[in-house]
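Complex shown without one protein chain; remaining protein chains in place.
Note that the chains take the letters A, B and C in the order they are written out, and that residue 1 is the start of every chain.
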Amino acid sequence: MANGSDQAGLGIASQDCGIVQFDGWHDARARFEADLAPRLGGHLPKKVGETTYQHSKLVVRIAPRRFWLISDGLLPPIDIDPELGCMLQLGEGRVRLGLSGWKIKHVLERCVVVDWDSLQEGEGVLVGFHHVPVLLLRTGSFQCDLFVPRSFARSLVDWISDVSSGVR
Amino acid sequence: MHGYSVFSILRNGLSGQKHWPLAWRAPSPKSNYDVVIVGGGGHGLATAFYLAENHGIRNIAVIEKGYIGGGNVGRNTTIIRSNYLLDGHTQFFEFSLKLWEDLSRTLNYNVMFSQRGQLVAAHSPDQVDAFSHRANVMRLNGIDAEVLDRDEVRRMVPYFDYSETARFPIYGAHWQSRAGTARHDAVAWGYARAADAHGVDIIQNCEVTGFIRQGERIVGVETTRGQIGAGRVGLAVAGHTSMLGRKAGLELPIESHILQAFVTEPIKPIVHQVVAYGAGHCYVSQSDKGGLVFGGGLDGYNSYAQRGNLGTVRDVAEAAVALMPCISRLRILRHWGGVQDMTPDAAPIICPTPIDGLYLNGGWCYGGFKATPASGWCFAHTLATGSPHPLIAGYGLDRFRTGRTIDEFGAGPFAWLQ
Amino acid sequence: MKRLNKLGRIDRSQPVAFTFDGKAMTGFRGDSLASAMLANGVKIAGRSFKYHRPRGIYSAGPEEPNALVTLGTGGRREPNLPATTVELADGLVAESQNRWPSLKFDLQSINSWFSPFLAAGFYYKTFMGPTRRSWMFYEHFIRKAAGLGRAGEQPDPDRYEVRHLFADVAVVGAGPAGLAAALAAAEAGANVVLVEQDFMAGGYLLSETQDGEAGAWLAGMLVRLAGMANVSLMTRTSAFGTYDGNVLGLLERHGSRSADPKQGEARQTLGLLRAKSIVYCTGSIERPLTFANNDRPGVMLASAARIYLNRYGVLVGKRVLVAADNDSAYSAAFDLAAAGAQVTIADSRTQPAPQLLEQARRAGVAVRTKSTIAKAIGGQSVRAVLLVEPSGRVTLESDLVAVSGGWSPTVHLTSHLGSKPVYRQDIRAFVPGKVGAGQFVAGAVTGSFILGTVIDEGHRAGNEAFMFCDATRSSRARVQRDPPKTDAGPGVVGDENPGLREESPLSPPPEDARLSMQVSDGVGGKMTLAKGKAFVDLQMDVTVSDIALAHQEGYRSVEHLKRYTTLGMGTDQGKTSNFYALSAMAGLRGMAIPDVGTTTFRPPFTPVAVGALAGLSHGQHYKPFRRTPIHDWHVSNDAEMLETGLWMRPWFYHASGHDVNEAYVAEMRNAREAAGLMDISTLGKIAVQGPDAAEFLDRVYVNGFAKLPVGRARYGVMLRDDGIVFDDGTTTRVGDQHFFMTTSTARAADVMSRLEFLLDTAWPDLRVSVSSVSDEWAAMSVAGPKSRDILAAAFPDLDVSNDALPHMGLLEGRYRDKPLRIIRLSFSGERAYEIYTGASVGKEAWCRLMEAGTPFGLKPYGLEALGALRVEKGHVAGPEIDGRTTLDDLGLRRMAGKRSGFVGEVLGRREAFSDPERPRLVGLRCVEDGKRLRGGAILFRPSEPVQGHGLGRITSTTYSPTLDAWVGLGLLASSAAQEGAELIAHYPLKGEAVRARVVSPTFLDPKGEWFHG
Partner (left out) sequence: MLQIKCPCCGPRDHDEFLYAGDASVSRPAHNDADFERWYRYVFVRENPAGAHREYWQHVMGCRQWLIVERNTVNHTILSVNFSREALA
C-alpha cells in the first residue's frame, strides 16, 4: 500500500497482474470443467463472482463458462483440449487497484452499485464503475481489489481519490 | 370564429370575461364523415385544419381517445428547427419552419413561436467539419445557417464551460438563427380552434377500437362511441401507431420508445437561445415562464409507459452541468416521458398504406413537434388527393424494402440507437 | 407575532444570526428560516408570480407556495427555496424575490390593476401582430417579467455526489407511522433505512407540544431506533421519486458547512436507494380555503400556525380567526388560545361535534357555526375578516386567519410508478391505489388520521415489508408482530393509549358535503359574496374565476385546466391547490370528483438540484478518459492531444509545425520520405478463438477468412444486417484456431457486442470464443520507406526481411518478456508495420523505436497526418463509412466477389443500392491554383444551378505534398463520376467555389509498389 495514504482513510495501490482466461464450449461445459479443475488445483468456483484460492493463485468464474486465473507473477500456459475450450493470456490489459482503509465502504458506494455489507470476503462482483466494467474483489473487512482496464485506470484512480477526499 | 385580439381582450376584461366563447365545440359524432382522422394531437388537428383550409373539405372528424393535445404535442421540449442534412428532410422541415413563422396569425392563436435561434456546440475539429457540411447544405437549400468559432460561441453564450477542465472542449458551434421554440399546448389548441371554426368535429374521450371494412377497403372506424363511417381514414397517433396499425392489419417497422423531458423551477432569463451539447445528450431552452426545459436521449428500451427512468435524467443532468457549470444549483421540478414511434432510420412514415382507404402519419421519432404544420399540410394533401405530397415522397413505408431510407444519423437499422 | 419564552424544539441558548433582505436578524438553533422570519416580525415574505401581490408565510413545509427566497451569492446563489424548508444556519443570507425595488413597494404590483386583462390564457389571444416577428418584441418584456428568482452565471463551486444505497426495508417519512414501521421491520431483523425530509424526525408529532404524551412517545421511539445497528435514520433527506425496481431517489442535504468545496463534504448527495420493500408513511398536507383576498399575509394554514407555536415557540397572531370545515383546526385553535391569543373559530358546518364545542368553551375559544369566511380585509396584511353567516355578514378584527379545508394525503410517491390514486368520499380525498409488489402504505397517507390507528398501521406495514423482503425469515417476523414495548422511557405511549386515540387532533371531519358546497359557492357565480381575488394556486396566481373561464372556453379536462391556467405549475407543484381545482372543475361540470380524474403525479416530489443529479460527473469527470500506454510520452513531447470518443490521442506534434495545418503536412511528408511513428493503440482488438473461428469470420466479414494461412493478415469489411457497411479492419491468423481482429477505434465496442450477439443468439452451435484484447496491446505503426531499417535496428533479434515478413505477414516474438506481434500492414500506402506489444511495455517499445529510428529520420505523427495519409491512398474511414454507405458505394463490392452467407448480404442488394444516381466513392483533385478543397463542400456540375443537395459531397481532403495539390475523397452520383469530369465544389459558408477533377481515389502508387517488396 502506498505510504501514508492510510492516514487519509483510504490507500490506493496499483500493480500489474497476470490473468489467464479459460473459456469452455457451450456443448462441452461439463467435460471442460472436469478437465480444467485439477489443472487449476482442485475445484472450480461454482457461481459467477465466486473465487477459489490455490497456492497464491486466484480463480474467479467470470461468466458461466469462463474463468480467470489471476496471479501477481507470470503464469505458465495451460493447454486446453480445443474440443473443450480455449485459453487466452490477458496479463497486460488490466491493472489491479488495491484499496484499503476505513473509508472503503463510503468510497465504494460513490463508485459502484454494490452492497458492500453483503459482499463476503473472497467474493467478487463484475460491475460498472463510471461507465467502465471492472471486477471488484473483497479481500478483507476494509479492503478490496479492483481489476480495471489499463486504459481507464488512471481516470478511475482520479475519481476514487476525488471521492475519497470528500468522505469525512 | 370570435376573433382574438387585443381589442377582444379589452372588451372582455371590462365585461367580466363573460363573453369568451368555447374555443371548440364538443359535438356528438355523426354517422359519417368524408375524412376521419384518428388522433387529436398536433398532427391530427393540423391535418384537419389544412384539409378544410386548403382543400375545402369540411365534413371531418378528429377522434381523440383522451383529451386533445395530451400526447407528444403536450410533452416535448418545444424546439423548432430545420437544420437537416439529407435530401428529403431538408426541404420538408424548412417548409414546416416557414409555416411556423406565420402560424399564430394563420390560426389567430398565439403559439408564441420564438425565433431565438439554436446553437449546437461542437467539441472536435471533425464535429466542426460535420456541422460545416450541414450548414453548407442548408444554405444551398435557402436555409440560414452558420458555423461559429469558439470565440463567437463564447460571446453568445458566456456561461458554457470554457475552462481547462472541460472534458470535451468547445471548438465551435452550429447556429440557426431562425430556429426556436413555441408554446406546445397552444399549437394543439390553436389548430383545434381553427379547425372547429371550419366545422371540423373534434370528438374527445372517444377511442377507436377497430376498423370497418367493405371488402379490402376501410370505410370507417369502430369507436367507444359507436361506428363512424369515413370516406378516408387517416391515422395520426404517433407513439401508438403500432397498436392501431395492428388493428388495421398493417405490418410496421415501428417501435415505441420513451423520450424524457424535464423542467426546472422558473428563474429570470439566463438561457436566451436553444442550446445543445455536442458531446452528450442534452439540449436546453428557457420557457417564457422561466423554467429551463431539458431534453436528452431515449431511455433506450421499448416502452409505452409515459414515465422515464432516473438514469436518463442523470445522463442529461451530467451533460447539462458539463456544458453549463452555473446551473447546478437550479432545481428540476418535473420530469416526464413521451412515447415515441421510433423507426429504423429515424425518419417519419407519412403516406397512403397498402390498405385502401387508410392513410398513415406516424413514425415521428423525436422530431414530430417541429414538423406539425408541414405534416398536417402534407398529410391533408395526401388525404385529399390520394397521393403523397411531393415534400413527403421520401417518407413512404416501402423505403425499408427498397433501401431508400433517410438515415440522418447513420445509426440504422436499430430504432433504439437512432 | 412574537417569540414565546416557552414551547418549541428550539435551543434558546444558541442564537443564530442571519439576514433577510439585508436586515440582520436572529433566530435559534432548531429554527427554520420561516419560523425565524416570523419570530422577527416578517410579514411579507415574497411577491406573487403574476400580479406581484404581497405574500406571507403560508405553511410550514415543502408545500409552501409563497415564501420563496434566494439564498447565497455569486456561484452559490440559489433561487426559489421555500423558507419553510430551510434550516436556519449561522450567517445565512436570504433575499426575497420577484420584486423591484423592494418587497414592501413593488412597482410591478401595478399588474394587479390590469388584472381584468390578464385573465387565464390571455397571452394566447394577443401579441400576434402587426408583423410575423412581433412576438419576438413582446416576448422580450414578458420573459423579463416572468421567472421567480434570479440564478447566477458563475459556476457553482460546491460539490455534489451520488451514492448507491441498499436496504431491506425503506421507510419514507419519520412521523408516527414511519417510526412504528421502521421499528417493527428492524426488530424483525431487517436492515432499515428511514428517510425524513425535515431536519428533525417526528413528522406530525412535531406539531404537538414537546412535553405532552405525543412528544414523549416520539422521544422514546427515537431512543430505541438510535440503539439499533440495523436502522439508519436519514434526516434532511427527501425521497423525491419512486423508480422502477423499487429504487427510491433520495436527496440528502448537508447544509452549508463546507467552506472549501474541493476538500469538503458534498453540499448535497443524491442517494439511489435500492430497497427490497418500501413503506410509504408520507402523511398528508392541509388544504386551504378559498375566499376573497385569501392570499393576504396573515392568512396561513391552521396546522402551520400550530407548528410555529408548538415546534418553534412563535405565536403568529394575537387575534386569530380559525376558518375551518373540519375538526382538525380546533387543536390549533386550542393551542393558540392556550398560548394567549384571542381565538374565534368560524366553522362552516352546521353542527360540529358537541364534545368539540365543549372543549372550545373550556379553552375560551368562541365558535361560530354555519360561518363561512368570505374575505380577508387589509392591504399589506390582514386586519379583519368578513364572515357570512345565516344572520348576515359579520366583520371581525383579526391579524391571523388560520385556515383548514381538510387534508390531502401525500400520495405522490405511491403513484410515480403509475398506480392511480383512488378517491375516498368519506374523507373527501385521494388515497393511494393499489401499489406495486413490495410497496406498503401506512398512516395519514392512507387516510387514517387517528394517531393510534396510524401507529398500528405503521407497525403492521413494517412487518409486512420485512416479510416481503425476506420470506425465509418470516417465522422470526411473526414473533415480532407485537406492538412496540414502551420500556424506552416514561410517558412513551404505544398504540394502546386510548387517550391519544380519542383526542386525536388528526381526526377527520365527519362526513359532510361542505367542501363541495363551498366549491359551488366559489365558482358557480356566487362570488358576489365579496369582491376581491380568490386564489386557488397562490404561487401561480390562479384564481377561482380563472378556473371558471377555462371551463367557459372548453378547457375542461384536468390537464387542459392546468395547462391553460398554469395551475399547479409552480415550484410547489400545486401541493395545496390541486384538490380544490379538481373539485371546482367537478362542480362546474356537474360531475363527481373521481370522474373528473386527477392529474398525474410526476417525480420529483420536491425539486432536485441539477448538480445533485450530475454528482461528480461533470468537468473532468464528465466521462472517464482512456489513455493509451504511450500517452505520457505524447504529452511530454508536446503533442496537441485531442478527445476522440473517450480516448485522448495526439492530434499533431508542436515540433512539426506551429499549427495543425503546418504540422500535419510536415508529418506526412516525413512519413513518405523517411518514416513516421503513430500510436494506434486505440484500435479495437478482439481475439477470436475456437475450432469454428474461421467459419465465424467467414460469416461476419464480406470476404473470406477460412483460407487465410496462419501467419497472414487480411483486410476485412463487415456489414450491418441491413447491408450498410458497419466497420472495417484487419484480421490476422495467429494460430489455426486463433485470429487477431482489429476494428476501428470508434466501433470497437459495437463490433465486440455484435460478435457476441451472433454467437449467443444466432449461431450458438459455433464453438467460438471472442474476447476484447483492446487493452492488452500497445500498438504503433511505423510507416515509410525507412520503416524496415528502423524495425531491424530496434529489434535486432528479429528477421524482418521481405522474405521473413512480407506484406500482410506476421512475425511473433517477445519484447522485454512480453508478447510482441509485428504485422506488416499499410494504411498509409507506405511500407509499414504495425507493432503490438504487451501494454505494460508499450511506452518502452515506442521509445526504443524512436531511439532506433531517429538516425533514419523517424518522427512521430498524429491523427491529422494519419487521416491525410489515408486520403492520399484512397482508404475509406469514418467520414465515408458513415452508416449510410454500401459496399458498392465505397467501391468494395469486389471484396465479396461471388460469396454468399455473410451478414448483410441479402438486404445489401436492395434495389436502391444499385440506383445509378446513388453517390459512389471518387477521388477529387483541385485544379485551381491557390485554392483548396474542403470536406463538407457540395459538388455541382459547372453548368448547374447551385441549389439543393448537388450531385454529392467531399468527405475528406488533404494537401498532398507528394502531388503538391489538394486532393480529396468524395461521394458522387455515379452518373457524374467519370474520371476526368470537372465539377465545382461549393462551400457557401466561406463563399468558395472551387473546380475539382474526378480522379481515381488512389492518388499515389496505384500498383502498390511502395508497400510491397
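Just so it is clear, a contact is a pair of C-beta atoms (placed from the backbone, for glycine too) under 8 Å apart; a residue touches a chain by one contact, two chains touch by 3 or more.
The structure displayed is predicted, hence computed values, not measured ones.
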*Which displayed chains does the hidden chain touch?*
A, B, C
*Pick out which of C:Ala120, C:Leu165, C:Val247 or C:Leu921 touches the chain that's been left out of the picture.*
C:Val247
*Among C:Glu213, C:Glu756 or C:Glu992, which one is in touch with the chain left out?*
C:Glu756
*Consider the whole complex, including the chain that is not shown, and state which of B:Ser242, B:Thr264 or B:Ser328 touches that chain.*
B:Ser242
*Residues of chain A in contact with the chain not shown*: 26, 47-49, 62-64, 66, 113, 125-128, 133
*What is the set of chain C residues that contact the non-displayed chain in the whole complex?*
243-247, 272, 274, 417-418, 699, 721-722, 753, 756-757, 760-764, 900-903, 905-907
*Which residues does chain B use to touch the chain missing from this display?*
240, 242-243, 246, 251-256, 300-305, 309-311, 344, 400-401, 413-416
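By definition in this document, only the chains that are shown with their structure count from here on.
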_Whole-Å gap separating chain A and chain B, where each centre is the average of the chain's CA atoms_ = 48
*Compute the distance, rounded to whole Å, between the mean C-alpha positions of chain A and chain C.*
32
*chain C: which residues touch two or more other chains?*
162, 272, 615, 617, 620-621, 623, 625
_Among all residues of chain B, which ones touch two or more of the remaining chains?_
none
*Can you list the residues on chain A that touch chain C in the complex?*
16, 21, 23, 25-28, 74, 82-83, 85-86, 88-94, 106, 109-110, 112-115, 117-118, 130-132, 149-152, 154-156, 158-159, 162-163, 165-166, 168
*Residues on chain B engaged by chain C in the complex (per definition of touch)*: 4-6, 8-10, 12-14, 16-18, 20-26, 66-67, 69-70, 74, 86-87, 90, 101-102, 104-105, 108-110, 112-116, 123-126, 129-130, 132-137, 139-142, 145-147, 158-159, 161, 163, 165-169, 183, 185-186, 189-190, 204, 264-270, 279-280, 286, 288-290, 305-307, 309-310, 313-314, 317-322, 325-336, 344, 401-404, 407, 409-413
*chain A-touching residues of chain C, taken from the complex the two chains share*: 159, 161-166, 191, 262-266, 272, 274, 615-617, 620-621, 623-629, 647, 681, 687, 689-691, 737-738, 764-765, 767, 769, 771, 773-777, 817-819, 838-840
